[in-house]
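With one protein chain withheld, the remaining protein chains of the complex are depicted in position.
Entry: subunit A
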């Protein structure tokens, strides 16, 4: 299936290659570079390219391209999903997935890739199994290893691969047993000029951090599971119980993992936490424009809106911005033409406002379209859909774990058209 993998940085250098079958020369990447050149924007490179003898499937993660070479028919999503899994694993191991980090841990990366694929077919992709075979580097361990010649490769052989719950390693032990669940909801919305909602929906995810001794069997139930319209699960969740009882029953992996993602049924009206009053205009005569934005709270369920930030992609013709903000700071990047206004906490008594003038390149016709605003925000202690976890039960182990649930609402793809 997957023949070879090349890691390529933004400037087009191949800094890692790995082949699972016979070696394929680097020159195959030239087709990709050509496409990249043509696409201008790196995110516009088609994920699947056809060359005379091979197919190239690539993903863009951070600023790196993961480029895989394929020779025969394979579902493209299979490869894409796998490449993302590789990137996730790096992220998990090294805390970051950047060129520097990968270069620093080249050998560990190579060992990981060796275990993840066999002859181009995925072998071990569960982080719990991999961590048993290849220990993630820590500063302490690398110092000790350098001095003693010890190794990062586990000397026990992985048992997780052999069991029918490959996501959990055996023999887990903790002195403090704890299980935390973060319910994170994101509002995706498009608002039009007048503030009416064009479309809005809530997507949620439950991130778990479980550190429990032994083989606990957990059951998580909700007060209002009917809210959940569409769900997808970590493989540990038992489908049957969800179907029949609407509870999440699972033997958790050890450590951090995404338990489920969900979509809130679209019949429910989505509460939009903020409103935006904006006026951006470019004058027909003279090289300037005006900008005036005010943000206020709308449906916040009595909570404070934090981490408020507005990002605007300005038209190419805008040279600079001369603005004043009543709260927070703004910055305008001349190269990328992105205006960022970092507001912070939203104070309902004194609404934040940004106004001023934009100077335009002379001689260029005024832009057709006003740029749209992308808004980021965060509300702690609130799941905007109203979803509530009712209880968490543990079976199979005797001790009493410490349990916790946290709710956060964020703006996902929240866009205001102007």
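As a convention for this text, contacts are C-beta pairs under 8 Å (C-beta built on N, C-alpha and C of every residue); 3 or more make two chains touch, one makes a residue touch a chain; residues count from 1.
The rule is simple: contacts and distances are computed from a predicted model.
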Chain left out of the displayed complex - its UniProt protein name, from "AP complex subunit sigma", "Mevalonate kinase", "AP-3 complex subunit beta" or "BPL/LPL catalytic domain-containing protein": "AP-3 complex subunit beta"
Candidates A:123, A:334 or A:362 - the one touching the absent chain: A:123
Among A:28, A:69, A:86 or A:109, residue touching the chain not depicted: A:109
Absent-chain contact - pick from A:289, A:315 or A:352: A:315
Touch list for subunit A against the chain that is not drawn: 1, 14-19, 21-23, 26, 41, 43-44, 46-48, 50, 55, 58-60, 70-78, 80-82, 84, 103-107, 109-111, 114, 118-119, 121-123, 125, 137, 142, 145-146, 148-149, 151-153, 155, 157-158, 161-162, 164, 166, 188, 190, 192, 198-199, 201, 203, 229-235, 239, 242-243, 258, 261, 263, 313, 315-316, 365, 367-369, 371-372, 374, 413, 415, 417
